[in-house]
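Before we start, here is the structure in question, set down as structure tokens.
Every protein chain except one is present and positioned as in the full complex.
Per-chain residue numbering starts at 1, and chain names A, B and C are given in the order in which the chains are listed.
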Amino acid sequence: MAKIKVGILGATGMVGQRFVQLLNGHPWFQLTELAASERSAKRAYREVMEGRWKLGHDIPEYARDMVIKECAPGLDCRIVFSALDADVAGPIEQAFAKAGYVVSSNSKNHRMEADVPLLIPEVNAEHLRLIPVQKANRKWKGFIVTNPNCTTIHMVIALKPLMQLGLSKVMVTSMQALSGAGYPGVPSLDILDNVIPYIGGEEEKVEVETLKLLGAFNEKGVINAAMAVSASCNRVQVSDGHTECVSVKLDKKVKIDELTAAFEDFQPLKGMELPSAPLHPIVVKMEPNRPQPKMDRDTEKGMASVVGRIRECRVLDYKFVVTGHNTIRGAAGAAILNAELMKVQGYLNP
Amino acid sequence: MAKIKVGILGATGMVGQRFVQLLNGHPWFQLTELAASERSAKRAYREVMEGRWKLGHDIPEYARDMVIKECAPGLDCRIVFSALDADVAGPIEQAFAKAGYVVSSNSKNHRMEADVPLLIPEVNAEHLRLIPVQKANRKWKGFIVTNPNCTTIHMVIALKPLMQLGLSKVMVTSMQALSGAGYPGVPSLDILDNVIPYIGGEEEKVEVETLKLLGAFNEKGVINAAMAVSASCNRVQVSDGHTECVSVKLDKKVKIDELTAAFEDFQPLKGMELPSAPLHPIVVKMEPNRPQPKMDRDTEKGMASVVGRIRECRVLDYKFVVTGHNTIRGAAGAAILNAELMKVQGYLNP
Amino acid sequence: MAKIKVGILGATGMVGQRFVQLLNGHPWFQLTELAASERSAKRAYREVMEGRWKLGHDIPEYARDMVIKECAPGLDCRIVFSALDADVAGPIEQAFAKAGYVVSSNSKNHRMEADVPLLIPEVNAEHLRLIPVQKANRKWKGFIVTNPNCTTIHMVIALKPLMQLGLSKVMVTSMQALSGAGYPGVPSLDILDNVIPYIGGEEEKVEVETLKLLGAFNEKGVINAAMAVSASCNRVQVSDGHTECVSVKLDKKVKIDELTAAFEDFQPLKGMELPSAPLHPIVVKMEPNRPQPKMDRDTEKGMASVVGRIRECRVLDYKFVVTGHNTIRGAAGAAILNAELMKVQGYLNP
Partner (left out) sequence: MAKIKVGILGATGMVGQRFVQLLNGHPWFQLTELAASERSAKRAYREVMEGRWKLGHDIPEYARDMVIKECAPGLDCRIVFSALDADVAGPIEQAFAKAGYVVSSNSKNHRMEADVPLLIPEVNAEHLRLIPVQKANRKWKGFIVTNPNCTTIHMVIALKPLMQLGLSKVMVTSMQALSGAGYPGVPSLDILDNVIPYIGGEEEKVEVETLKLLGAFNEKGVINAAMAVSASCNRVQVSDGHTECVSVKLDKKVKIDELTAAFEDFQPLKGMELPSAPLHPIVVKMEPNRPQPKMDRDTEKGMASVVGRIRECRVLDYKFVVTGHNTIRGAAGAAILNAELMKVQGYLNP
């Protein structure tokens, strides 16, 4: 079977690099196009990335000599993965969708639009049914599917198995990694020996995206979940891996063992054999001091959400900690997994 | 006026060092005795502290040549400040109280005993009225007064002005400094590029101590405050200064401005002129990304709790961030301020 | 006696902030002017500095409401302290000198010009005799005096007492603080869990400036010291304080005790009572693991160079470690001390 050609929009940033890394040797997708700003266009990827590649190993061989193009339709591929900055992503992604491309986007711009799927395959696969709605509404040949914010993703994966227990309130405090701010991102003088208890726009994203993700799809669209979410987001001195302290209110009272089992048994994609899907989307650690970003962020190649410290909460009902990789499962890996789901569900056919 | 002689029990640890530093030049108290474990006894303080003094400047001149004694009654002083480890503090502090000393303790051992004041001068000064009860109960000539856990202190100072608004629920997630774990404390390999979402016993302390601190004193003792508190405690790579994300439920709905004013107007010790009391126990920062431990921990010489990001909470009613120095206001400074309050209220008289 | 009016060029950067901090309450100098780029001009200092003040306490009260001016002659002051970036410092400093101002500059631009003093008061005070040469050469009413690079300063202070022992070779490897790169400076993702073994232009500065600083003044100018200097410069994850491992070749062989005494006895400014001069420009620590930047950078209010680990070297003759504050003694404090020396030597008279 011929591989499906894919491109990356915004290939030079932190998330763009992850796409390049994760698509290396992908069994279904073949990277044929790298696109970035006008400043980088027409130059070899390795040349533009000198001093900017931050992933701990060198640029994969297969991408080093690829010549960067501009972010405009005309790229030779079926899917574009978008890691564009929010200040430019809007019109560019629309132009690609209009021109017939499948846009799998990590950017925030279209996430909350009523006819755009905000997707986590394990959580709300049925939201892909918004695609024909979107194409009809907008008279586009292609379409846009988005993945959530990096903090939202790991929390919502952990919340999904609690939906059957009547989840009604969620309080989360995050301790987020530096790579989430991109590069150059957070100045070292700001974070050395410090915590920054603020990340612009982040709390709003977590509070709002969660409701759409956990919402039900009916023929008219997605009905937001009826629950309250409150987020407090902090930046800490960690390279990769967000850690989140979550408290929840559930209608149904259960034992801690049952809650633990609900997390461990959560395997909604079982049998679908998506190449990037983790065997266990939620991995539970029983040690009292886990999960920790340094120890757990690479679980299941960075695609798992790692949960621990499941215990009762004196204000709501239960609390736990969830950690996960913010630029793999929280960004590039999320968009790739979304595209894999679209493929098996037939959405990539012309 | 002659100064009151004071000693330090456990003078070599992180909190012991802070006592030495903060009592340097104190207008009311004169440090006459340093006590520590048998291992350190009979040696000069500077000699024992070689390689163990961690406060960024050298040992104050006045304490360098003092000879360390053992932690047993017989010390030439009226007050002993206790920075003892919990595994030894219990009987030692009792022996001193029995022998007639005033014990102002930072140790957790006696905090929750019914006839022992757990004191923050700005919060529950009237709890000192437990002292005669304690002396009568135990037939002691002296007595023990305790200060709360470092995380509890800053949160409770911030909660106190909210009591008049009908505070009923508190959810807190802390990001705590390394100095709170003592020395050698947290291994560097454990915390570099990491968060540890667990501190043994800490969450329980915050949840329980808060109720006693905000409780009312009546003739029979302290009635715990009727509220629910839930804490999630994390260790982060910060040297000094705990940061806490707090959400609260209040019976009375107020505007953010009113809440801000309640924090800023909180000055219950005004006019008492306690030497270690901050002019403003709560300092409010209006910048969106404050308070930060690196920037704000030394506010009012480390004796203030710095509050910011006051805003509405979608699950409870309001949320804010509070930061404060964990070994000054959160430990040694707390015990010294407690002793100052005891002095002006006449409890130091024989 | 009326204070001398002074201004700061480049008042918003890391070094500019240090000038503002160190000039607060200066007994001889009164800060009357803050100047910065066009972008900041005409706005209050506190407003421009929101989120950019990095010194751990808030902006000193006296400077908060000062209105920033542009960096052009016309400022109401006698001295301008320059913390300008190298890409603009050249012509601006010349314009001020031409217009009659005394320019005490931390910028690199004029350091190596033959008629410009590159000054450390304890090292080469006699180089101030270049001032009349400079004024004559350039037909300027004012003049420029420079201080060396932050790494050079601490090393050269430590080397000066060795000159009498026939210093002929110097090998230095530095581990430099983040604040030396300015703000935003080094991205946190680059330095977390890392060392960067390169700082652009730094090694050359250390190698070249040292020769001029230790050179002799004769009527024609400064004759470079006859010695070889080799520098390797590294960036490490430290906020403030450079640490340097130095090896030296001396013609005269001495005992380690004598070398130690040479450092400790070095007090060339004794009796001059310059307000910013440290009592001991070189402080020797005898503990085997000192000096350390965290523990020693604030010695003598950040104006001392702290030396330790004095021992024999198997390749050259002796080696030692020197640590010092890079933005106090290494930058702003250096320029202020230079101005103080100029004052007592009469160079500030019109």
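Methods note: contacts are C-beta pairs under 8 Å (C-beta built on N, C-alpha and C of every residue); 3 or more make two chains touch, one makes a residue touch a chain.
On a predicted model such as this, the values are computed, not experimentally measured, just so you know.
K.L.:
Which residue, B:106, B:152, B:237 or B:276, contacts the hidden chain when the whole complex is considered?
P.N.:
B:237
K.L.:
Looking at C:47, C:65 or C:193, which makes contact with the chain not pictured?
P.N.:
Considering all chains, including the one not shown, the answer is C:193.
K.L.:
Of the residues A:70, A:85, A:126 or A:298, which one touches the chain left out of the display?
P.N.:
The single option touching the absent chain is A:298.
K.L.:
Per the definition of touch given earlier, which of C:86, C:228 or C:279 contacts the omitted chain?
P.N.:
Touching the chain that is not displayed is residue C:228.
K.L.:
Just the residue numbers, please: which parts of chain C touch the chain that's not shown?
P.N.:
Contacting residues on chain C, toward the hidden partner: 169-171, 173, 175, 192-198, 200, 207, 228-230, 232, 234, 236-239, 243, 245, 247, 288-295, 308-309, 313-316, 319, 321, 323.
K.L.:
Which residues does chain A use to touch the chain missing from this display?
P.N.:
Counting over the whole complex, chain A touches the hidden chain at residues 50-51, 56-57, 192-193, 287, 289, 294-295, 298.
K.L.:
By the contact definition given up top, give the residues of chain B that touch the hidden chain.
P.N.:
Within chain B, the residues that touch the unshown chain are 54, 178-179, 183-193, 237, 239.
In this section, only the chains that are shown with their structure count from here on.
K.L.:
Would the interface of chain B with chain C count as same or different, where same needs over half of all numbers used to appear in both copies?
P.N.:
Counting shared over all numbers used gives more than one half: same.
K.L.:
How far is the middle of chain A from the middle of chain C, if each middle is the mean of its Cα atoms, in Å?
P.N.:
Here the centre of chain C sits 48 Å away from the centre of chain A.
K.L.:
Roughly how far is chain B from chain C, centre to centre by C-alpha average, rounded to an integer in Å?
P.N.:
41
K.L.:
Touching two or more other chains, which residues of chain C qualify?
P.N.:
Residue numbers touching two or more other chains: 192-193.
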